[in-house]
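With one protein chain held back, the other chains of the complex are shown just where they sit.
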Amino acid sequence: MTDQTMNAEEVQASNGLSYWQLVRRRFVRNRYGMVGLIAAMIVIIMAVFAGFIAPYGVETKDRTAIYQPPQGIHIIAPDGGLTRPYVMGWGEEMDPVTYEITFAPDPELRRDLSLFVEGTEWTFLGLTFDTHLFGTADGTPFHLLGTDSLGRDVFSRMVWGTRVTLLMGVLVTAAALVIGTAVGVASGYFGGTFDLIVQRIVEFVKSFPDLPLYLALVAVLPRRAEPMTIFIMFAAILVLLRWADLSRELRGKVISIRTMDYVRAAEAVGAKDSRILTRHIVPNTSSHMIVWATYQLPEVILLESFLSFLGVGVQAPMVSWGTMLNQVRDFQSFAAAPWLMAPVGMIVISVLAFNAFGDGMRDAMDPYSND
Amino acid sequence: DPMPEEQSLAGLEYDLIGRDDLWTYEALPEYHQAPFLDALVESGALPPVEDRLPAEPLVMQAGAMSAGIGEYGGVFRHVIGGRPEGWNILAGQHQGWGGINMATQECLVRQGPRWQVRPEEQTGPLPNLAKSWEWNDDMTELTMHLVEGAKWSDGDPFDTEDIAFWYDDNVQNADINSRISKDAFGGGASLEVIDDYTFKFVFPTAQSNTVVEGLAYIQGCPGPSHVLKDFHPDYNADMNYDDYLNAMPADAVPIPVMGAWVPVEHKPDELVILRRNPYYFKVDSEGNQLPYINEMHFKLTTWDDRTTQAVAGTGDWSNMENPGNFVEALKQSQDENSPVSAKFGPRTLSWRIELNFAQNMTDDPYEQELRGLFRELPFRQALSHAIDRDAVGQALARGPFAYPYIGGFASGSPYYDPAYSVYTPFDQDKAKELLAGLGLEDTDGNGVLNMPGTGEDLVIDMTYKPQRTDDRKQMDAVTSQLAEVGIRVLPKTVDETSFDPMRNAGDFSAILQRANFVLPTRETCGNLPVSDICPPFHLSGPDGRDSLPFEERLTAITSEMSATDDAGKQTELANEMEQLLTENLYNIGLVQVPAALLVNKRVQNAHPGTPVFMYEWAEDAVIRERLWVPADQQMEEILPGTVAVYE
Amino acid sequence: MTDTLLDIKDVAVTFKTVTGTVKAVRGVSYDIKRGETLAVVGESGSGKSVTARAIMSMLADNARLDPASKITFDGQDLTALPEVEMQKIRGNKISMIFQEPLTSLNPIYKVGDQVAEIILTHRNVSKKEARKEVLQLFKEVQLPSPEMRLNQYPHEMSGGQRQRVMIAMALANKPDLLIADEPTTALDVTVQAEILSLLKQLQDTHGMAVILITHDLTVVEKTSDRVVVMRYGEIVERGNTAEVFANPQHPYTRHLLASEPKGRPEPLPESAGPLMQANDMRVVFEIKTGGMFTRKTHELVAVNDITAMIRKGETLGIVGESGSGKTTLGMAMIGLGAAHARGEVLFEGQRIDNLTRSQMRPLRTKIQVVYQDPFSSLNPRMIVRQILEEGLIVNGIGSSAKEREELVREALHEVQMDADAMTRFPHEFSGGQRQRIAIARALILKPEFILLDEPTSALDLSIQAQIIDLLRDLRVRHDLSYMFISHDLKVVKALCHNVIVMQNGRMVEAGPTLDVLENPQTEYTQRLVDAAFNVVAA
Partner (left out) sequence: MDLLGFLLKRLAATIPLLIAISIVSFLIIQAVPGDYVDRWMSATQAQTGKSYDELLPQATAMRERLGLDQPVAIQYLVWVKDIVTDFDFGMSFRHNRPVTEVIGVRLPRTLLLAISTVILSQVIGVLLGIYAATNQYKLGDNVATVIAFLGIVIPKFVISLVILYLLAFVWHSPYIGAVNSAQYILQDHWSLAKFWDFLKHVWPVLLVSIWAGQAYTTRMMRGNLLDTLNMQYVETARAKGLSKRKVLFKHAVPNALHPVVMNLGTRFDYMIKGEIEIAIVLGIPTVGPLILSSVADRDMYVVAAIFMMVAVLLVLGNLFADLLLALIDPRVRRATLSRA
């Protein structure tokens, strides 16, 4: 055998690595996956520290700035030199015939940005803070991504919306993943009557079209339920409908894996079912699980946004990317204030990020990749 | 507080004429018909035109037409967001609005075209099916004369049998939810038929010509008794009122109409096609039977689409009333090649929140307590103070379009006087104070006030039509603004088709909708407490109505107004009404906007300056039966050469 | 018939991989004449298959054929030939039998059609005729009931049968050159002999040239005219087969030839008591066939009333043709097989056949197994360290991770592997190394008994020899007992004290190894022995 030659230090260094250390090492080397991870982390941080990152609250209204276009951050001074970041206010002009309002940046309204400024209060884990990551030095309002029909800061709402949207996506995906895996693996591994019953249930669940069922169930929900209750119901219904596919796919895989010699070999050294399941069966279905989850997450995010778009999803005052897009569901608003579509950007970024992360993870865990 | 300053966008050029310059009733030496009808007459399918017309048809004067006598033929394309509910207009069914209604129905009198009449001649409504009327001396008896010899589109004669059926068997029948409710017309008029073409209303108290306005669209329009009697429980023991309501289902066409066009095809959700009514009782001053246009389409899509398609030129008409579209449409219509041009009229379109006051119509303890709150003036004031109307207006469309509306008359109404409008400005602190005064407190710390009785969160189910973009935008704004004072609004969508029945049944907590209050005589029941089942937001319930303190006065003012022709007296009453409505916040007004009429440039006789909404919607005001298109610009008809055929 | 058919010169192939380039073949030259058989032998991974693919112009995407390489076939330069022209040669003039017989057939088409396809692609014959030819071919490659086979799908055939289909396919167009890459690995020795004589016959009648790649030196010796020996991508020795075998020049060749299993196990002490005893083992499988309504269930008796005994320190060999029930018997004895086993098994005098899985668990450290296919018995997602550690963890051996790591190191050392193997995945090893990992996994628990199922099947002789030495050594050092399943009688002879011969689930013969092999009592055993020790290629 012509073994790959490794230099001594490398051998030394890799000798004591555990499996996960190895995976991490491989993952770090995967540029695409790393970018995904970082982007996903940013999105998650945004969700967790929404209050700190968002300059304003969800419902903070700026009455003087309704449908105001985005104010970009500039770092080049008008005379050309590099300066501290600033934003420029908008000067408005109205066409006397069409009443169209046109915006032009107004140098008079230049506002410098600072880090860690005081602003609207926010709470985190029961504590109240009023420091925000950034804001104008003099406290005058500014809107990075413009404002909506009520003068609410789109950027801030988007940051806040990350919470609900991500929570929904992650919650539903994770719960469905856990249930689907547990049921699928158990029914594939143990077989028998359990499998028979589970498979009938799966078939039953799979025969329900999720969107109509969801809509129908919403109709029977108590009208005055708390937004949080509705959110949880919403998530629960989605989970209910989503685990089935996964469990069926996994079951098939498990049936073939459980007859593999390495499973019997584990038995031969005295491993219990629980160990065989967690160490041998589940890891060997992991790449499928990752693919499933990375596809599921965007699906749930999009479904949430669509249902909220229809007005039957997340309810005010909770804000999600979907509820934000709900404001733009007629194309007039969309034409007049395209910046209201900003959450689409976030959906795209986060979906891509989680996908890249998932792919990277799968590659890192795949023994056959990059050898 | 006084109303804020208003900036008008109206660009109307009125060229006003006399009342009788519009139309007269007279026999002409000869009559002409749309050429394609000749063949039908020849084949015997139709009687000759002079036999189809009344002895003295309604004659539209060429002098009142901006483009004069027209050419026959062609298609007129409407686009609407509504869907016909059914054709039994006597039982209150709507046809999806947007002008199908007025194309198929004629009413005793007419209001729409009045905008063209000089102010000094504004002496009540214009004649229509009733060609004239007179009062007895003490103004308690109104005798009306029908056009003689007019016929339904199936050839059946139109006469007092139809009037009696309409009034006695529908309006006066409490089991039927007709457009005028029992006892609402003139405080409970009774009908006496004198002969085939003459009948008399007898009123309990003295009335005036104003009351006759209530016989215009959409209230005083008879239906085909020769068809409907067979379904009416009073005439056919096998029928119940459900059967009656559904006697003329939406997709069962054609139906007999008095209007200029007959619906001949209805593909649900897609299209309604109307063909000319060969029995239509109107002609132009050269004896040409109206309408000029052979075919009318109603494409069933969305209200926004109506404007879009009109701007794009694929629809011929839009009441441009959705502010979200204004700027884009104005921009597009600037183009020289644009198929339409747009000019705004006065602000007559107004949105409001209707709160259900009928506390005794619900068994649900929560709902009862909520309605109890609605009945409290401070609560309504709190709501009104909590709403930022400027912001709502800007949310609709940025620019100078919207103006705060506080309830009462729209600012474009001839009755509006800002001096009598009591304004509750945006003041959330005040609102909170008022709410606290009612014992509303956030006891569970979830940001929503709890009600003193049931202790539940103060959540208002607010029904609206999701298809109407403007309604939705205002709903968003209101939801968000009321949340700031601790009131949670739960938007509830109801499809347009079922909206009216739902509203009429009082089956809601609160409604957010557009309701244009311009004339007290139009859709009176929808606005004022004139009978047990009016307005829908305060039905009487089995044990009678538990009136709000000012409601009785409102009822009185309404009847006093219809009882007087005296302009000064009317103004005085209107002012009082305005004051009562606004200081008591009978409805919570939101904003009001102007509208512009878009009619394809190819269409002639769409009188310049026709307002989208004044005495009636523009579909009525523009007098569509006189619209015409030069032959070389006419579009191809889908059903050329045909008229409705009845089995 | 002495003209040169194929002449390759300085063939060099490099692979680009993530970690760098692999020089798989570094300047290989050989030639072959019509009617001749050239054997290519050598170490696993030495470039035998890659060279063959280069001839077919079917290198992998990441491979690069050095431009200096010359491949001349029948006067034509194949390296310069466009793909379309090459397609006319493949399967027609040059055929190849790939190394992996189990996966070389398309699972969704009937085998008959797959063979017919190659005929129809290159020759203008009707479908019917093609079918007739296929039937003839199936008969020639000794497929039982050939008519029925035509309509079977690959998954309905045994490995040996599939390999025969592949051979039939390669021969379908009577190619001028046949490249056979380990063509008989899945065949039992008796069938192997028949196939080899079929090839010989074709060479004689048709002048077909054969490049035979194999690790079975007996086959090489008996069937080839010339031989080349490869190592590390190069040819280290070439010559007439007889000469090379008689007088090997290169040290590697010598080493290879010297690796034939030799020796005998040390005799057992008389005192050795019974360790494992199986009485009347019987395993029955239910086989379902047919469609919905014609469904039949019949029983396959895989192990039919076998009684066997292994004493402490004894190595018991199990031999018999493929499918005779060897593996099934072994698995049934250690309680890892199918649930339908019947019979009584005693281990150290304790009955174990009726134990539940959890009752069995404490015994697991004492009874170990090395599976027939080492690759599939290693979890592909675990690194070697995890694989070896597992037994330690579940049995609570070694108190800390550090201690366990030490044990793993030791076990690897024992099977002569470097410690750096710990962080690698199974697929990153050669077959022989994997075999050793599997053995290490068994050894690390310090068992008393190991079931070894064909532990040397896929190895070249030099590695095979190492493993045999290791096993012998361990037996001596730890007084281990083995149950050794193999079809390689040479190895059995070198390793086993006693042997059981199986056929169709029955024990046809049993006794001390030498007695059975040198003096077979049944005709069946006789045939096995003949085929194993004297490959016939008449």
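Letters A, B and C name the chains as they come in the text, with residue numbers starting at 1 for each one.
In this text, a contact is a pair of C-beta atoms (placed from the backbone, for glycine too) under 8 Å apart; a residue touches a chain by one contact, two chains touch by 3 or more.
Only a predicted model underlies this, so the values are computations on that prediction, with no experimental measurement involved.
Enquirer: Would you list the chains present here that the left-out chain is in contact with?
Expert: A, B, C
Enquirer: One chain is left out of this view; which of B:L539, B:A563 or B:V643 touches it in the full complex?
Expert: B:L539
Enquirer: Given the contact definition stated above, which residue among C:M58, C:M148, C:A401 or C:V476 touches the chain not shown here?
Expert: C:M58
Enquirer: Looking at B:P54, B:G73, B:G86 or B:G149, which makes contact with the chain not pictured?
Expert: B:G86
Enquirer: For the full complex, which residue in B:V41, B:L271, B:L377 or B:A483 touches the chain that was left out?
Expert: If we include the chain that is not displayed, B:L271 is the one touching it.
Enquirer: Considering the whole complex rather than only what is displayed, give the residues of chain C touching the chain that is not shown.
Expert: Touch set of chain C with respect to the missing chain: 56, 58, 83-84, 87-92, 95-96, 98, 100, 103-108, 110, 117-118, 121-122, 153, 155, 166, 169, 288, 291-293, 295.
Enquirer: For review purposes, identify every residue of chain A that touches the missing chain, sorted by number.
Expert: 200, 203-204, 206-213, 215-220, 245, 295, 298-299, 302, 305-306, 309-310, 312, 325, 328-329, 331, 334-335, 341, 344, 347-348, 351-352, 355
Enquirer: Would you write out the residues of chain B that touch the absent chain, in ascending order?
Expert: The list for chain B reads 77, 79, 86, 174-177, 240-242, 246, 249, 265, 267-271, 273, 297, 299-302, 305, 308-309, 311-314, 328, 332, 361, 466, 493-495, 497-498, 501, 504-507, 532-533, 536, 539-543, 636, 638-639.
Everything below uses one rule, namely that only the chains that are shown with their structure count from here on.
Enquirer: When the centre of a chain is set as the mean of its C-alpha atoms, what distance in Å lies between chain A and chain C?
Expert: Using C-alpha averages as centres, the distance is 50 Å.
Enquirer: Calculate how many whole Å lie between the centre of chain B and the centre of chain C, each centre taken as the average of the chain's C-alpha atoms.
Expert: The computed centroid separation for chain B versus chain C comes out at 90 Å.
Enquirer: Can you give the whole-Å distance between the Cα centres of chain A and chain B?
Expert: About 48 Å separates the centre of chain A from that of chain B.
Enquirer: Note which residues of chain C are touching chain A in the complex, please.
Expert: Those residues of chain C that touch chain A are 17-20, 22, 43-45, 232, 334, 336, 357-358, 361-362, 364-365, 367-369, 371-373, 376-383, 385-386, 390-391, 394-395, 405, 419-420, 422-423, 425-428, 430, 432-433, 438, 441, 445.
Enquirer: Hey, which residues of chain A end up touching chain C in the complex?
Expert: Those residues of chain A that touch chain C are 1-2, 4, 6, 11, 14-19, 22, 260-262, 264-272, 275, 279-280, 283-284, 286, 365, 367-368, 370-371.
Enquirer: Which of the residues in chain A come into contact with chain B in the complex?
Expert: It comes out as residues 59, 61, 63, 66-67, 94, 97-101, 149-152, 223-224, 226, 311, 315-317, 327, 330, 332-333, 335-336.
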